[in-house]
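Worksheet: one structure, shown below.
Of the protein chains in this complex, one is absent; all others appear in place.
Moving on, here comes chain A:
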Amino acid sequence: MFGKVIGKRLIFSAFILLAVSLLVFGATLLLPGDAARAILGQQATPERIAALNEQLGLNDPAWLRYLHWLGGLFVGDFGTSSASGGPVSELLGDRLAASFILMALAAIISVPLGIGLGVYQALHRGKRRDQTMTGISLVLASMPEFVIGIGLVALFATSVFQILPAVTLAPPGEPVWNRPEQLILPTLTLVLVVTPYIVRMMRATMIEVLDSGFVEMARLKGVPEKRVIMRHAVPHALGPVAQVVAIQLAWLAGGVVVVEFLFRYPGLGQALIDAVTYRDVQVVQAISMLVAAVYVAVNLAADVVGILTNPKLRSAA
């Protein structure tokens, strides 16, 4: 039963990705400018441009190019970067790992932190510490990520303390995790952006659950308070919060662009910005597809959590 639902969702997800691939490909077709001219520069002769177009397969009809590209995606071939001339997958390999590290660190810290703080606030609702925390989370939630990032840089790297690097120091080619201190500020920025939403959602659902009849019943059964919270209340609050966490994690995949740019971090975001600058269509397409895949995957994960925490869905599904 359960497997069937997940299977259905997976098929549905595949269709979504297919639709996204059409959109991404269509959008890059509409981009102004000529890839061959962008590569060869303004002085290129028409003959050389024609030759390059032929070489890149740009003279084929659009649908044929789309099918080519799509076929490549299935075997992990993202095409050839028109800027560097090498395969896109090779170019993105290191970048992907660097970005993944950043996102994973941010997620591992912010999800438990957000849930924990939300539960804490719900348990002390109405008291001063709850109000203070609500205020702080509201301020953080309303600040754009680059403001937070610049604020952190000013605080820890330049104006106040000079204890952390303001930008990524690793030379190209060196893995970012060789110098852990350069990961701190980007990770902290992402955590500060993502956590407030999770806290606020967790607090709201937790308050609702704490007011429910079965929590009162558990207390009247003599269940110790810790078990009331962990066994009876929290599992019910996780379902709705999983959706928010998913949206936040998906945002990380895209939002990482600005943060990476800010810290000159050699991740996917940097790669995307460079690719757009150099009209490197293949790379833009590949990164867009990766981000879309992350969105689909985390939302699927959220649905699974929702089903697991609700036996009604589990058995009815």
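The rule is simple: contacts are C-beta pairs under 8 Å (C-beta built on N, C-alpha and C of every residue); 3 or more make two chains touch, one makes a residue touch a chain; residues count from 1.
As a convention for this text, contacts and distances are computed from a predicted model.
Look at the chain that isn't drawn here: its UniProt entry, checked against "Magnesium-chelatase 60 kDa subunit", "Cation:proton antiporter", "ABC transporter ATP-binding protein" or "Formate hydrogenlyase", names it "ABC transporter ATP-binding protein". Per the touch definition above, the residue from A:59, A:132, A:162 or A:212 contacting the chain not shown is A:212.
One of A:164, A:184 or A:223 touches the chain omitted from the figure, and that residue is A:223.
In the complete complex, the residue from A:26, A:112, A:135 or A:235 that touches the missing chain is A:235. Although one chain is not drawn, its touching partners on chain A can still be listed: residues 211-214, 216-225, 227, 231-232, 235-236, 309-312, 315.
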